[in-house]
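Report on the structure given below.
A single protein chain has been omitted from the complex, and every remaining protein chain is retained in its original position.
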Amino acid sequence: MKIYVKALGMHLKSELEYRVNFILSFLSQILVFFTYYFVILSLFTKFSHIKGFSLWEVLLCFSIIQFGFSFNEVFARGVDKFDELIIRGDFDLLLIRPRNILLQVLCSDSDFVKVSRIIQAIIVLILSIIHLDIQWNILKVFTLFLMLVSSCVIFFGIFLMAASYCFYTIQGLEVRNVFTDGGKQMAQYPIGVFQKGFVLFFTFIIPYAFVNYYPLLYLLGKKEQYYYGLSPLLVFLYLIPCIMMFYQGMKRYTSVGS
Amino acid sequence: MSFIEVKQISKTFRVAKKKSGLKEAIKSFFKREYLIVKAVEDVSFSIDEGEIVGYIGPNGAGKSTTIKILSGILNPDFGECKIAGMTPWKERVKYVKNIGVVFGQKSQLWWDIPAEDTFDLLRDIYEIPEEEYQSTKNDLIKKLNLEDIINIPVRQLSLGQRMRCEIAASLLHNPKILFLDEPTIGLDAVSKQLVRDFIKRLNHEKHTTIILTSHDMSDITTLAKRIILIGNGKVLYDGSLKKLKDQYETETTVYVKTKDKLDIRKKGILKKSKTKDGYQLLVQTKELSISKLLPLLSRKIEIEDIEIENESIDQIIVKLYEDYQI
Partner (left out) sequence: MKAYFTYFKLKFISGLQYRSAAWAGIATQFFFGFVYVMIYIAFYDSGGENLPMNIHQVITYLWLNQSLLALVNQFSKDQELFKMVKDGTISYELARPKNLYFMWYFKVLGQRLSNVVLRFFPLILVTSLLPKPYTFGGPSSLFNFLLFLISLTIGTLLVTALTVLYPIITLTTMSEKGIVNIMISIADILSGLVVPIPFFPLFLQKISKFLPFQYISDLPFRIYVGNVDILFGIHGIFIQTIWFIIIVFFGFSLMKKNLKRVVVQGG
């Protein structure tokens, strides 16, 4: 943990070496982020709701997914950019250090500019909470917290899966965009607005629905059962195969080479 | 048992065959054909603590595969390897505390910040006690002449300065073994000298075992007494550099500057030719050593100046490679 914090500090220091660039990128990220909810805002000028979800309900959903994604870009960038680590051959340098590999991968990169996205996601989240008339109770507060955490967890898992793939080949790695960017794009909306097959896939194969659909229903009072509120916990199970895959890939790397 | 004991290590790689054309591309998408490449085959050697060994061979001979196996990055298909009582790829975390690695073509330093920050991180990674860390660091700073450069962002350093920092970074935890993979690549003469002197001193003072690969043979000659030559994945020669020299350095050219006329005929002198201000002799040293030739010459003529040109080690290596057809 100490090492991780230190490495983060060093990444920040590195980025601040280019001060002007950092500030400008930070600003441009605000705009890029804006393009994301521009779609939602525009469409809601023409439509009043999407399958019963209002603008602020969709934005709540949106902000939770954006939060998790950006969180990973800042704090788990090394996993996201793992292919570069393999291509540069720098993964070998991690293997000669007496530390857990995954920890070292986490330490290997960070993109602090994306903090601007985290901040915006939080702002959108707060605004939507203010606009929505949620009947708060302790479990609902906990549900909201779980949604945020599981959003971070699910993207971490997907990044980790893509990273495991890099141990085998980096050809066609772009497919991971379907699950990361594509998943993000989709999960900005409550999954329930999509077709059945989609909902099933993103419930059981990649459990986006447990991040921001089922718990959202509970939060908004559309479902009363408490287990809807606790459903994000299932996302943690999803991490297990992802981590196993990563270590499987590493075993292969050390026996096959790059 | 020796400090480093490598027994019959073999490693093969599968390389996907690439063919051109759309049809082939689609075909290979579903079914790939592979070439089996033997990177190292039946490699054995042992190294004692405190030795400096030059590990040489042409590109693609299997040098870096061996280094990767020895440093725990790769595990071999067959064979055993015990270093300091451990098998590198089996006890990775425990083992790598004992080694330091410098890859001349890769950097472990953080590009945009001063090297000292990287050092501090490495202290935490290796869990070096503060006191020990400070004294090792200061020692390295002094010996590698780093005072003025460890506080400058690495990207602003020259290649030579950076390499010195790289070496320091690999030694902060006082490893028993140091792997140097082309540590002088791209360096200027002064930096090369500095690096070599430091390595010698390190070996002398701390008794660090050093395994060195380089294409610059002068690195090898100044540092290593023993060399291991590898070609096509096999060990071709393992022994002292001197013996190798004796074996291959069979011809020497001697330039004599003189005003006299030289008339010499002796077994071992292969060729004699006149130059602008003297003679050029090609001598077979096995038949006639230089120490015997010199008195012979001075008896016959007045020598104004004499120059003996040994075959360079590079030429020897070329010959060696040719002999082994690698």
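Residue numbering begins at 1 within each chain, and the chains themselves are lettered A and B in the order written.
In this text, a residue touches a chain if its C-beta (ideal position, glycine included) is under 8 Å from a C-beta of that chain, and two chains touch if they have at least 3 such contacts.
Just so we're clear, the structure is a prediction, and the values are computed from it rather than from any experiment.
When you scan A:175, A:200 or A:244 for touch with the missing chain, the hit is A:175.
For the options A:50, A:101, A:119 or A:233, the residue in contact with the chain missing from this view is A:50. Summarising the interface, chain A meets the missing chain with residues 20-21, 23-25, 27-28, 31-32, 35, 38-39, 41-43, 45-52, 171-175, 177-178, 181-182, 185-186, 189, 193-195, 198.
Everything below uses one rule, namely that only the chains that are shown with their structure count from here on.
If you average the CA atoms of chain A and of chain B, the two centres end up 46 Å from each other.
Against chain B, in their complex, chain A makes its touches with residues 2-3, 6-7, 10, 13-15, 17-18, 88-90, 92-93, 95-100, 104, 254-257.
By the touch criterion given at the top, residues 11, 13-14, 39, 65, 68, 71-75, 77, 89, 92-94, 96-97, 99, 101, 103, 106, 108, 110-113, 117-118, 120-121, 124-127, 153 of chain B touch chain A in their complex.
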